[in-house]
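Heads up, one of the protein chains got dropped from this complex, but the rest are sitting where they should.
After this line comes chain A, so read on.
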Amino acid sequence: MVLLKMKFTQQRRVRLAQGLWLLSWLAVMCGAFIFCLGVYLKTELLRRAEVMDNAEIHVVPNILMMVGLASIGTNWVASRVCQDSMDASRFPRWKVLLLVWFGAAALLCCLLVAVVVLSYALQGRLEESLKVGLRNGIRFYKDTDVPGRCFQKETIDRLQMEFRCCGNNNFKDWFEVQWVSNRYLDFTSKDVKDRIRSNVDGRYLLDSVPFSCCNPASPRPCLQHHLTDNSAHYNYEYQAEELNLYSRGCRQALIDYYMDLMNSTGPGVLSVILIQISVLVSLRYLQTAVDGAMALENPEGNSEGYLLEKGLKETLEEVKANVLDMLKFGQVDPAAEESPEAAGGEKAADSPTEKAASPPSTS
């Protein structure tokens, strides 16, 4: 009971081999494309690594890169098999390798599906990582004299200008941290002393934001200081006015950016999965058809190609039996001690029957 049988004439086999050769080279290109995609995604994630707390999301580009390289290799092997398939002397050497190849190709397809699933599933983890990373970035903004953190200010400023965002959730995050370093505060000034004393932790908190929050598209020159004080600026009302700062938070901006990136790669990855599956199916048909043809008396005659020699259930049971056999080899020792004795007993029982059988034949 064969699964999905198809008849193949010589011409059909040749056509299948040629078509599969082209398809496998297309699959090599797709593998290269997946690798480049992985490299691009990884570079983009590394560029903003300073505002990310952990690197869990890096598993997506890492898998993409590995799968891309493996796919290039396996599909190149498939094209070699196609080239050799029309030559009866060279094809048999691929027999064992093809079993391994089918396993590898199936594994690649599963990994690609896993990547698509992961890129959605890890969104929550990415958000957490960005939340913590940005919070630290804002806290250490003023520490331009502390080794290891001196570039935090420049990173956050450039991030806010490039992604058009301000703060973690919104611009009010800047009100809760001291983002002006003590080096630039005049501690003899009454205003400064008041502010510091009014705060429990002794921090100099302002209702101001850094200049990188300013929105150039706003018609008014940027108001970044004394944001909650309506009397500090002419014709300004904090509650009603559309502030000329960026209203989006940087966490949301970065999440949107990375999700867009990963979603746009989704269709590409899915089409690569389809191409890989079609290469797998076609190669199985080619293998069975060519094997069938070589077994015939006339190699140019018709043969049959199929996906599985027996039905799906029977193949699975066979595979299970093979695996159990292999496992049983490990258990041979206790059985082997009994079996020689049993074998000896059987042999002793056999020989009298043989002796009994032979004399009647002689006499």
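Note that contacts are C-beta pairs under 8 Å (C-beta built on N, C-alpha and C of every residue); 3 or more make two chains touch, one makes a residue touch a chain; residues count from 1.
What we mean here is this: contacts and distances are computed from a predicted model.
Undergrad: The complex has one chain missing from view, so what does its UniProt entry call it, picking from "Cell division cycle associated 4", "Pescadillo homolog", "Peripherin-2" or "SERTA domain-containing protein"?
TA: "Peripherin-2"
Undergrad: From the list A:Met6, A:Met66, A:Val132 or A:Val180, pick the residue that touches the absent chain.
TA: Touching the chain that is not displayed is residue A:Val180.
Undergrad: Just name the one of A:Val132, A:Cys222 or A:Leu307 that touches the chain not displayed here.
TA: For the chain that is not drawn, the touching residue is A:Cys222.
Undergrad: Quickly run down the residues of chain A that touch the omitted chain.
TA: Its contact residues with the unshown chain are 144-145, 150, 153-154, 157-158, 161, 179-181, 183-186, 189, 210-212, 214, 216-217, 219-222, 224, 233-235.
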